[in-house]
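Removed: one protein chain of the complex. Kept in place: all other protein chains.
Every chain is named by a letter (A and B) in the order it is written, and numbering of its residues begins at 1.
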Amino acid sequence: MSALSFPGLSWGGESKTLPFEVKLDIYEGPIGLLLSLIQAKSLDVYQLSITQLVQDYLEEIERMNSLDLEVATEFILVAATLLDIKCRKLFPRTDDGESDDDLAFFEERDLLLARLLECKTYRDVSVVLAKSLERGMLRRPRTAGFDEHVRHLIADPLDKIFPSILAKAYMKALELKGEATGLTETHVTPLPRISVQSAKDRILSRLDSNSGATFDDICLDLELRMDVVVFFLALLDLVRQGIINVNQKSLRDPIEIELSL
Amino acid sequence: MSDDAPVEAIIEAILLVATEPVSVEVLSRVAGVKKVDIEDALVRLEQKYQDPKCGFGLGKVQDGFRYYSKSEFYSYVSAFSNETNDSKLSGAALETLAIIAYQQPISRSSVSIIRGVNSDQVMRLLAIKGYIIPVGRANGPGSSQLFATTPMFLERLGLNSLDDLPKLTDFAPSLEIAEALEISLRQDQN
Partner (left out) sequence: MSDDAPVEAIIEAILLVATEPVSVEVLSRVAGVKKVDIEDALVRLEQKYQDPKCGFGLGKVQDGFRYYSKSEFYSYVSAFSNETNDSKLSGAALETLAIIAYQQPISRSSVSIIRGVNSDQVMRLLAIKGYIIPVGRANGPGSSQLFATTPMFLERLGLNSLDDLPKLTDFAPSLEIAEALEISLRQDQN
């Protein structure tokens, strides 16, 4: 990998106390790791040794000193796709027809390719950004702001505060905190009130042959995040069964749903 | 032109206490003079600061102006602030920053999806460093918090606005690379 590091910000002289610094320097995600490995091996996934990949991965985990479930899951997915590719190469199919399995495989392969390309784009552009940041570090903005002697000129930022407002602000700050560490409400959310089957029924009842709906529309009256998750699972299952088609223009666009045929 | 207080001096007094870039509009309102007069004064100030005996200059970011130490004196400034290079941004952090810069506003989970790895901690670090900031919530289901880059990020890049970011299309992998990747993933047809 190219050297991406550049002199970072001083952080009130306390940068040494940042807890996660070291960890970040070591680890790149599965997609990034995979991309690095493919590039190192002249872009040939086929030649890539799965055992080598797994071994490299395990070494990374070792260095991280912890197993992140999400990272592991993602890695397994990527590795499985690669394994599938290798298997198909080793055991060529005899029949010419394309089965559903084949289609699913092609889809997965294309998805992996798209992600590799996307990942590479951002990685390449980040090298340029790093250079600009490095140049930007050479000049420093003034941050001193108002000095002691002009203190009386500063509009009081805490006009009209009461103890209760302060307490509320504190509680709000703590809630934000909980989210920042990834401990979100899902940890305390009650069990879903809807089954996947009934969610499927409800999705289908919203669709007719003429018009579709968006996932957001369908989830509009759901109160619990858990219920949204259930509806999403139902959505995935309906796609798998070929009952509906979904379409999303880009990551943040609504998921459009319509009946198949 | 006011005869008692020179516009340049008013601008200097304001920029000295500013901690963020100040727009011509704000300068004009606070100084009580027309925007063109502020603009003229800014040009004169820029000329004045070009003197090599001057250690700082004006920087323009996101339509605002702010004082900067000149980059020629970087070594002195960093010696003064006792900086060490041990707070480097990692490749992971830079990659994350790039994704946020181009896709903002974007949620933690969307970044994680693109990178293929949980990016919460990297994003927390970037927020604490002041490069990104939460800007509100998506209004879809689940309503996750969205993040965007800060003016400081643009400032560090020396850019006026997000439009000045390098075009992403210039960085799309070349056809050869895309093909090579695809071939390597393609199943043998025979």
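Keep this in mind: a residue touches a chain if its C-beta (ideal position, glycine included) is under 8 Å from a C-beta of that chain, and two chains touch if they have at least 3 such contacts.
Bear in mind the structure is a predicted one, so any value in this text is a computation, not a measurement.
In the complete complex, the residue from A:58, A:80, A:114 or A:167 that touches the missing chain is A:167. Although one chain is not drawn, the whole complex shows that of B:16, B:148 or B:178 it is B:16 that touches it. Of the residues in chain B, those that touch the hidden partner chain are 5-6, 8-20, 22, 26, 29-31, 52-56, 67-70, 72-73, 76-77, 79-81, 124, 127-130, 133-134. Residue positions on chain A in contact with the hidden chain: 11-12, 14, 16-20, 140-151, 153-159, 161-167, 169-178, 180-181, 183, 187-188, in rising order.
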